[in-house]
Structures are given as C-alpha cells and as structure tokens.
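One chain of protein is taken out of this complex; the other chains stay put.
Chains here go by letter, A, B, C, D and E, matching the order in which they are written, and residues are numbered from 1 within each.
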Amino acid sequence: MLKTFKGGIHPPYNKEMTKQKPVEKAKLPAKVVIPLSQHVGAPCEPIVKVGDMVKVGQKIGEAKAFVSAPVHSSVSGKVVAVEPRLHASGAYVMSVVIESDGLDEIYEGVKPPKPLEELSPDEIKNLIREAGIVGMGGAGFPTQVKLSPPADKKIDTVIVNGAECEPYLTADHRLMVERPEDVVLGLRAIMKATGVSKAYIGIEDNKPDALEAMKAAVKGLSGIEVVPLATKYPQGGEKQLINAITGREVPSGGLPMDVGVIVDNAGTCAAIANVLKTGMPLVERITTVTGSGVKEPKNLLVRIGTPVGELIEQCGGFAGEPGKVIMGGPMMGLSQSSLEVPVMKGTSGVLVLQKSEVKAVESMPCIRCARCVDACPIRLLPTHIAKLAERGRWADAERYHALDCIECGCCAYVCPAHIPLTQLIRLAKNHILASKKK
Amino acid sequence: MGQLVKDFINGLWNENPIFRMVIGICSSLAVTTAAQNGVAMGLALTFVLTCSSVLVSLLRSIIPDKVRIPCYIIVIATFTTVVDLTMKAYFPSLYEVMGIFIPLIVVNCIVLARAEAFASKVGPIRAVADALGMGLGYAWAITLISIIREIFGSGTLFGVKVLGESFTQWVIMLLPPGAFLVMGILVGVMNMIARKTASH
Amino acid sequence: MNEYMRMIVVLTVISIVAGAALAFTYEATNPKIQEQERQALEQAVMNVIPGTEKMETVEKDGMTFYIGMDGQGNKKGIAFKTTGSGFSGPIEIMVGYDPKEGKLTGIEILSMSETPGLGAKIKEPSFTDQFKGKSVNDEFAPKKDVQVITGATISPTAVANAIKTSLDKVTEIYPVGGDY
Amino acid sequence: MGQYRFTIASSPHIHSGESVQRIMFSVAGALLLPTIAGIYFYGIKALILVVTTTLAAVITEAIFQKLRGKPITVWDGSAVVTGILLALNLPPGLPLWMAVVGAAVAISLGKQIYGGLGTNPFNPALIGRVFLMITFPVQMTTWINPVDGTTGATPLALLKMQGVSTDYMSLFLGNVGGSMGETSALMIILGGLYLLYKGYIDWTIPAGYLGTVAVLSLLLGKDPIFQLLSGGLMLGAFFMATDMVTTPITRLGRIIFGIGAGIFTVIIRFYGGYPEGVSFSILLMNAFTPVINRYTVPKIYGEVKAR
Amino acid sequence: MLKDLAFLVVGTVLVNNFVFARFLGQCPFLGVSSKLETSIGMGMATTFVLTMTAVAAYFIQYYILEPFGLSAFLQIVSFILVIASLVQLVEMIVLKISPTMYNAFGIYLPLITTNCIVLAVALLIPQKGYNFIESIVFGLSAGLGFTLALILMAGIREDLEFADVPEALRGPAIVFLTAGLLAMIFLGFTGLVPL
Partner (left out) sequence: MANTIITSILSMGGLGLAMGAGLVLASKKFAVETDPRVDSVLEALPGANCGACGYPGCGGLARAIVDGKAPVNACLVGGEAVAKKVAKIMGVSDVGAAGDRKVARVLCQGGKEEAKFKAEYTGVKSCRAASMVNSGPKACPFACIGFGDCEKVCPVGAITMGEKGLPVIDEEKCTGCGLCVKECPKMVISLSPEKNEVHVRCRATMKGKDTRDACKVGCIACKQCEKVCPFDAIHVVNNVAVIDYEKCRNCMKCVEKCPTKAITSAFAKRKKAVINDTCIGCTICAKNCPVNAISGEVKKKHEVNAELCIGCSICAEKCPKGAIAMVRSEGDIKTSSCNACAEV
C-alpha cells in the first residue's frame, strides 16, 4: 500500500504535455517588474531609486520585519520606476521596474560562501534569509523563519515536498529529474540548520523517473529516505503529506512545527543549494507554461519579474482563444485578468485554458450527495459550511470549522450541483477572520 | 359598543385561534372526522370559554397573583366537567366520538390564554364579547376542517351522502395524517388570503 | 389578611365552590346518565336477541350474561360481551346466543378503533348479519364460513376468533339444548 | 498578442464534469432493468403505469414551479426518477387515476412544499406510495399473480397470513405477486451494481440495510434468504434508501441509517400489522436523518480531543 | 409482566404516539420544535412532569376519588388542580436549588401546565386501569414519545432553514404538513402491540 491520506480526488493530471520536456532557459526579458511583496509577511522596502543602475543578484528591497524576505534584481539595467504595479492578486503593489541593458552582469557581491560543512546553523539561516528565499510551493512563506522555530518546539523531521499533486504542473518534477543533487544539498543544509537527522522526500508515484533520480541522489546518505506516495490530490498539501509520511496530524489551527515537522518544497531546496554553490540569491525559478491554450507547453527557467505574456509568447503564443490565464495550478492557482503581471518567487506554473473549457455552469441546489464530504481531506462538511455562508451565518460556519479549510478545491471539483463550495467557504473564512481582528 | 364589536370580530378572523394564532389545535385535529363533531366541539368550547371568561373577569381582583393559574384552571375545569356530564347524559353518541377531548377543553390553550391575557384584565362584558368571538372563531375553523375531512374521507356531509356511489373513500382523511395535512393546507391558504387582504 | 393567608383561602374557597357546584351537577345529571347507559346496553341486547323486550343480568362463572325476554317473560336467548384483538385496538362485541337451538341470534360491535372505511366495516350489517342464525358448532373460519372484507382480513378474523373462543366457554356454562 | 478578455474566478478552475442531471438519468437508466422485468411479468399494464406516474410526476413539478413563478427544472431528471420509482412500488393493476394521485402527492407533498430538489426531508416516491397505501388500502393490496394473472397475495403476506413460503428461484427471478418493480431481485441487483460502479450510491447503505435484515432474521429464527429476496427490500435498499437527498451526509450517519432501516423493517415485518415495512422504515430513517447528521459530524483533521 | 410493560412502552412511544396519533400537546410541539436544543430540554422537562403526574393521578384516583365515589365528576378538577400546583412547585424548587438546571429546562415548566398531554395522561390512567408501576411507565413513555416527536420535528425544521419553502407555507403550515407526513409514517407501527 502506498502512503497517503483520507479523502482527496483524482482529477485528470494532464502532465504529459510537459513532463518529458527538459527545462529551457527563458529569453532575457527587456523589462522586469519586481514586486516588493512576493511572500507571506511584511512587504520589503525599496532601496533603489529611479535612475539607479543595478545588476543581477543585487538587493533592491530590504526586509525590515522578522517575517519578511528581501528581493533582488533579476537583470542588470536601469531602475525606471518604483511605483504600485499590478500583481497576481489583482491589486497594485509597490514594485521596482527595471529595464534590462541586455548585459546580464552579475552583482559583485554575489560570491560562493564557505562549503556547507563549514557553515554554522545560524550562518546557513542567514544565507537563506539574505538570498530572499521563500517557500516555492506556492504560499511563499519566508523559509528562514520556518527554520527558526521557537525554542519549545522540538523539530525532529524534515520533509521535502516533491509531490507536485497539482494537475498540469511539472516544474518540481523536472527539477528532481535534472538536478536531484541540488535538492539533496538544499535538504542537507536545512537539516544542518535545524539540527534534524531524519528527512523524507515525498514523491507521488506518477513520477517514477523523479523517484529513481532522487533515490540515486540520496544513496549513501543516512537519515534521508525517498517515499513514494499514492497519486492523489492534494497529496502535496503539507498537512496531508505529514499525515501520509509520519502518521501525525497537525492540530487544528496549528503549524507543522507543532508536530515536530518542517515541510519544504523541492524547489525551495534547490534554491538553497544554488546559494550555497554560487551565492546567487533567488532571482529565477522553474515555471511550467502549459495548458490547452498554449501552443508549445514548456518548462522554463524564468527570471523573477518577467511578465507572463512574454512566457506565453516564448511558448508559441496562444492556441485557440484563451479563456483563462492562471498563475499556479488549476486547483489552487489564481486567475489573471492581464498578461502584464510578473512571475514571482512562488509562480510554479502559468496555465492557459481555452475559452471552450471555461464555460460557467449555473449551480443547482445541493442534492446532499455528500461527495464533497467524502472528498474533503480535512473531513469538513463543505456543503454545510457553504449553506451557512450563503445565509451569512458566519458564527455557525466557524463552529463547523470553516477556518480549517485548506482551500484545496476538492469539494468544488466534485460537486455535481456545481456549487462554488470552496469560494463560499473562503468567503466564510474571510468574514470570520475579519470579525476576529476587531 | 364599537369596542365590543371589535373584541368579538377579533377572534373570528384577525386573531382566529386556529388559523392565525395556531393555538388550541389538539382538539381541532382529533375530533374533526365528521362535520357534526366539529360543530359540537366548537359549541362546547365556546360555552366553557364564555362562562370561565366571565367568572375570571369577575374574580380578577380577588385572586392573588401567585395562585392565579390554579384558580383559573379550577374555574375552567368546573365548567368543562359540566359540559362533560351534560353531553354524557344527553348526547351519548356524540360523547362516544369526542371521548377524551371534552375533558381536555380544560387544557385547551385557547381557554387559559384568553383567561390570562384578556379576561383577567377587563370587565365581564368585554370578556364575554372576546370569548364569544374566540369561541365562534374556533368553531367555524374546526367545522371547516371537519367538513373537508368528512367529504373526502366518507363521501358524506353531516352524515348525508354527497358523493356518488362510485366514490372511493380516502381513508387517510379519517386518520391522523389526514388531519395534519388538511390543517397544514388550510393554514397555508389562510396565510395567502391574509397576505392578499393585507396588501390591499 | 396577609397575602399568604389570602392565597390559601382563595384557593380553598374556589376549590370548595367548584366541588359543590360539580357535585350538584352530577346529582342532576347522574340519573340521566345511568339511564342512558342502561338503555344503550338494553338496546344492544335487543339488537342481538330479536324479540327481546326485557332483560335480566346474571353473573355466572365470572361472566356476565344478559337474558333477553319478550313481553310475556319468555326467554328468547342470552347475550354476553367479548373482546377481540383487532388491527388497531380491541374490538368489543355483544353476542346473542340461543342455547336451545345452539345458534347465534345476532352480534353487535359495541366499540372498536379499526380503520374507518376499511376494518370499520365490521360494524355494518352486511358483515354482522352473517352471524345471525349461525350454528355454534360451525368452524368460524374466515374466508370459509365467515365472509371477510376485501383488503381487511384482520378485523373480521378478530371478530370471528373472539366469538368462537368465547362460545367455547359459554357453551360449557349454557350447553346447547340445555336450559337457562 | 491581441487584447483578450479573460475570465476570472475562484479556484478550482477545473471540475469533475459530474452533474445532477447525469446522476439522475443514470439512476433512471438503472431503473430500466426492474422496469423491464415488471413489464415482462405483468405486460402492457405495467408499461402504462410507469409512463403514467412519470408523466404525472413531471407535470406536477412543472405546474408547481410555474405557480410559484420559479424556473421550471423538470429537466434535472429528479422528478423522472421519482415517477419511475413510484410505479415500481405500485401494484400493477392499480387504477391509473390513483397512480396519478400518488405521483402528484409524491411531488407536491413530498418535494415541492419543501422548496423542491435537494431540500425535501422525505423520499418523495415513498411518500406517494405510503399515501396511496393508507388512502386506498384495498386497491393497494390487490396483487396480480404474474403466472396466471389472477389476484393473489404477495409472498410476505402469504407467509404472514397463511404461513405459506415461496421458493427462492421465483423470488430471485420475480415471477411472484407484488409491486410492479420489486419482485425481481436479479434485475434490481444488476441495476444497483451499475450505480455502485458509477459511484452514484454509497455501498454502506445497502450493505448495512440488507445485512441487518439478514442477521436479525437469523437471530429471530426466520429464513434470512427469503426475507432478503421478498417484498420491496431489494428495491428499497438499492434505490430508495440510497436517495442522497434524504439520507445522511456523513459516512457514519449512512451506516446508522442502513442499520436503523433494517431494524425497523424487521420489526414491522415480524411484529407489525403490515406484512411489509420497507417504505415505512426508510421514511422513518429519513425523519431521523437531520438528527443523525447533527450528531455524526466527523472529527476533522487535527481536531484536538479536549483542551 | 415485563412483556406487558414493554408493550406499554412501545405502544405509547411509537404506535399511539401522543403527538402523531393522539393529537395531544400540539401547541408546545409547534412552538418549541424549531431548535433541537430547545426541543430536548422541553422533552426532558415534560417527561419529568408526566412521570410525576402519573404518580399523583394514581394516588388521587385510588386514595381519594374512588373511595368517596367522586371520580365521575371531580376527576378533572382535582387532577388539574394538583398538576397545576405541582408544576408551579417544581418550578419554584428548581429555581431555588439550581439556577443552571432552571435555565436548562425549568423555563419550560410553565408551558407544560397547558400541555394537554399532562391531563390526558392523568385521565387515561384510571380509564385504562393501570396499576402503580404501569402508571409510572405510562407517564414516562408518554413523555418519551413527546420528546421523540419534538426531536424529529426540530431536526427537520433546522434543515428547513436552508430550504426555499413557499411563502404561504412558512411557519406553522409547513410544520403541520410535515407532522402529517410523520403521522403517516408512524402509521407503519400499527398493529405492533396488542392493545
């Protein structure tokens, strides 16, 4: 029996389009827009002015708060604006706009650090922070913060999340096939930084080549185990992953560290490895550009700040009439209204669906079929919370644990009545949290 | 005078105990298998209600508050027993059908509610007007229910065959569910009428 | 008078007045009620024993019998009550029996709670009349010598069974052909 | 790249493609099997009955929605399922006007007064059937024997009233007296398996229901196989106790539902006034469903025991 | 003996359920059945009072009314007097002893005086000739039957808050219709026990 969790769904994976395609370097963009907030926590503050010249890897935004991360220029060139720009959230966020000079000069400060063996845990954490590394699995939580739990939380396990359970996406898959040793190096750094000796690398069994590559890469390393997981969405959700691999359940309202676990995305590990090897902060990432609406789906190594429109062009442009452009996967990604929005540290994919695929279906009354209940990996009663949300009964929704919803979308995916369950629950969560603030 | 008419009319429609206030339902469901029972129960209740309202109204200043309820109930119970014995003596067949529901007039919420809410606060004349209105409001309501149940259930009205030979009895109408269903539909219809008249 | 005293006194007085008033009503209506009940019983006996004009109550072996007589005092038969277990409750039956002939003279259903329009048809003459003149030695088997009601066999069976079982006992007390 | 206008929506952006309509028409499809058996055994009469109740159910639904000024949604197929199931639960010889009354009651009292699809507490088809059963008991218990066309009793009534048992094969194939679609256990099981395969019904309910009846029969000294194959049990367990609208949404709740229905069926069959108790039992458990839902809310992921 | 008692319980709770088959206690049934929690409280309070009433009725009938030949006409008055006073007494005592308990279910007590089930139970005890034990069991089962009815209805009514019930039927009408369907379902228990 493969390890897995209760609930979940089996959507069509649609990974064939890109899973065999090696990562290509994307064209150097003429202009990048780098938002100063690409992570959970306080936005960072610009430290460059219009007219300044910057180079690749040069810090342009300083993180002042503890939960925050700095950002760096991903091209060399001239700062042309520091102003609010459209962001993947649809809001305008303070960003630094840089015109590339095409030289791609590397910043002088970028130098390889001491080898891992010689670094102290604090030095590792500092390197990670200064490199602006945040969770690349989507949420964008500053990694260094995650690695610095309060003293009373004893961490005994690190899990590398290589599940990549979102349909269509293959960024982590290709990474693990092509650069398994980077993932392992990053993981070893994390282990050293947190003083943990047990680590797992969880990978869904629909990526046998990745499993092979990772197994080969950890050969001879003690304490690191590659765990094949059942292919089921949302296997990569950290709560599900922890449950599948360790059998532990993160307490409601708690964090992985409450059960002694740290979960990090494979991409995050590779980013750490990159810093250790070259000193280069996080300025580029692998993004899968895919979907029926793209002519030639590809895995691209992209500079942070590249407008998504340029990536689509590099993939041959739109196929058919595009209906939806999604940053991220189809289950949790954010739909976009403009092709101007820039790729960020957490952008694992750009998915384009054709117009014919995004027909809006009128929802019908709930027939209490309980598919949503059976699908929910958190064992909530989505239908009930949604009904309460429709009637504005927020307090009751909270009593039914609306806040524990991980917004995985399983319930809405299966609902035969096409009720936007996830959105209604999100609405309830938003309301509950808003009323808590006061 | 105008006040009295108002008090009287009130029970007939605006605050009709069955259809509008929905109290005192038990008997209206239980005895309404035939139109005749409806009329009899209606009159019996009107009698008890009127007599006890007068008495409660007269005694209203004498009765101490803390024993108010026991006292009212004794008054009501006394009149109910009078009806009970009278029916037993003079209408035995009717008594047979209405059985336990005559004694239960005592706890019919309408009686106590009117005693508490109305009779104990006004003079005897207004109390009578109100009681008669409420009683007759109750009476017409349950007669209507029993007419419907009798026609569908037995094909008769006041015992006279009104539907032809080929009529198949709707047994459910004579059984408990029929009572609830007819009641539910009538309350719905009355709501509709009330809403229509209110909007004009 | 202090308030508590008043509570007690008022409640007591009202109770007493109520008691007295009811006792009065009872005394006034009681004869009539008794009369009604007697009449009802008599009527039932008359119905099950044709030709009866007077009746006499006899207690024998723990059973109550009503002996029916005509105007001249000739015994026309005996009647007794029995209870069957119907579809939705007990069925009380008055049975008329003529020991001389060994035959039933008629039956009447005194009370029952069978389904109206269905089991309740046992009250109708079309059902009860078939017992008139039936021999006590008959089988009383539904669908054989006892006609049943379509769609409701339980109620007629209950009636037939009740009569048959009670007859077994009654024929011991008043054997067929014997005197009474 | 031209200026396109995109759609924005909350995630997820893909859907399983399943729909209420598809589920309903699949159930209707599965019901064709017992329907065909009914037509085979009882002839054209049965076909007319099915068509009548289905039309009556659909028309009642449309009229009700029209009167309320709501969109007419008869195409969702739920009224069709109700209509077919009602017919399968009726004696093949029932006067057609009674069948129409039954369908009208099923849809109006059983469904529309509660606002239509999805919010009715009771199984509409069973409401229709029990209403008819109580309103016209004579006609509702007049069964046709498929072998010789005479009227006769159902195997359960035969056993209860006359102590006569029927052989398993007849029960399994269905050439015995009974409601139009309940007699052929074979066809019902086939239809049920199809729904199980499609994932439209949850196995816990039929399993809990049939299992409970079998076990209790055994314990009470009755023939469990006979009990399983006779009466409306199979039809009820596969098609009516599984109506998702009127059954619990929690897994534990559905198990309780199945077992409860089994217990009540056995009680009514063995000790009650009626020879058959499936309709009543399912409806009774429907009544319990909201309460069951309330008290079987699953413990969520990471819920701490008591703090 | 035990079997008889079992029959009495089944008969009173299911077959002749006071709400669905005997039509008693409709007013509190309609009023209180909108919330599950309230229904359970009301049901428990009623069950308690009914059991107490059964005892009281038994004693009054067999130690006062019958010996003096008064049962034909003083039954109603004396029963109701005692019930009303007892309920009021219990209310006062509960309030004093445990305000929490009072809040949990004492508040339902005043409503029970006018619940016709109470008087009906008292009157049925002599009518059916129950002995002491049977009287208590009868009172208890009457209460349980009432509680069952309340709980079922309350569950359904809580769900109906999500339902698009036609305007005119909202409120008591839909409750009656639902009660009608429940009564229909409870007919399935007919014939379960020899009565």
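The definition used in the following text is that a residue touches a chain if its C-beta (ideal position, glycine included) is under 8 Å from a C-beta of that chain, and two chains touch if they have at least 3 such contacts.
None of these values were measured; they are calculated from a predicted model.
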Check: Touching the left-out chain: which of A:V96, A:L334 or A:L351?
Finding: A:L334
Next item on the list: Using the definition of touch stated at the top, determine which of A:P84, A:G109, A:P208 or A:G316 touches the missing chain.
Entry: A:P84
Checklist line | Touching residues on chain A - with respect to the absent chain | finding: 83-84, 89-92, 334-338, 360, 392, 420, 423-424, 426-427, 430-431, 434
Next item on the list: Mind listing the chain C residues that contact the chain we can't see here?
Entry: 4, 7-16, 18-20, 22-24, 26-27
Item checked: For chain E, residues in touch with the removed chain -> 27-28, 30-32, 34-35, 38, 41-42, 60, 64-65, 68-70, 73-74, 77-78, 81-82, 85, 88-89, 92-93, 95-96, 99, 107-108, 110-111, 114
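One rule holds in what follows: only the chains that are shown with their structure count from here on.
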Note to self: Using the touch definition from the top, what's the fewest steps needed to get from chain A to chain B?
What the structure shows: 2
Item checked: Chain pair with the higher count of C-beta pairs in contact (C-D, C-E) -> C-E
Check: So which chain is the furthest away from chain A, centre to centre on CA atoms?
Finding: C
Note to self: Just to be sure I understand: the centre of a chain is the mean of its C-alpha atoms, right? Then which chain's centre is nearest the mean of all of them?
What the structure shows: D
Checklist line | Between chain B and chain C, centroid-to-centroid distance (C-alpha), Å | finding: 32
Margin query: Quick check: how many Å separate the C-alpha centres of chain B and chain D?
Written below: 41
Check: Rounded to the nearest whole Å, what is the centre-to-centre distance of chain A and chain D, using the mean of the C-alpha atoms as each centre?
Finding: 47
Note to self: Can you pull out the residues of chain E that are in contact with at least two other chains?
What the structure shows: 72-74, 77, 81, 162, 166, 169, 174, 177-178, 180-181, 184, 186-187, 190-191
Checklist line | Contacts with 2+ other chains: residues of chain D | finding: 109, 115-116, 119, 131, 134, 137, 139, 273
Margin query: Could you list, by residue number, the parts of chain E that touch chain D in their complex?
Written below: 36, 151-152, 155-156, 158-160, 162-166, 169, 174, 177-178, 180-182, 184-192
Check: Along chain E, where are the residues that touch chain C in the complex?
Finding: 72-74, 77, 81, 190-191, 194-195
Note to self: Please output the residues of chain A touching chain D within their complex, sorted ascending.
What the structure shows: 9, 11, 90, 167, 239, 243, 249-254, 309, 312-313, 317-318, 321-326, 328, 330-337, 339, 351, 353, 358, 360-361, 364-371, 373-374, 377-381, 383-384, 400-401, 404, 407, 409-410, 412-418, 420, 422-423, 426
